[in-house]
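Read the structure below first, then the notes.
The complex is shown incomplete by one protein chain, all other protein chains being positioned as in the whole.
Take a look at subunit A:
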Amino acid sequence: VARQSHQKQTPDFYDKYGNAVLASGATFCVAVWAYVVTQTGIEWSLSPVGRVTPKEWRDQ
């Protein structure tokens, strides 16, 4: 049965701008957090397990 939609649904705010808001919000969030985590010099104190090679500490 060929159904005719009785009125064309005009695009609402979310149809018009949803993709732009989502993309720009996500890009901004990822970019600024990547900067904070890597470039600001904040010490995150990550666990040495699996990451740090132990070094001799006793004075010879």
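Keep in mind that, in the parts below, a residue touches a chain if its C-beta (ideal position, glycine included) is under 8 Å from a C-beta of that chain, and two chains touch if they have at least 3 such contacts; residues count from 1.
As a convention for this text, contacts and distances are computed from a predicted model.
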Name the chain not shown, per its UniProt record: "DNA-directed RNA polymerase subunit", "N-terminal methionine N(alpha)-acetyltransferase NatC", "Trafficking protein particle complex subunit 6B" or "Cytochrome c oxidase subunit 4"?
-> "Cytochrome c oxidase subunit 4"
Write the list of subunit A residues that the hidden chain touches.
-> 1, 3-6, 12-15, 17-26, 28-33, 35-36, 40-43, 45, 48-50, 52-57
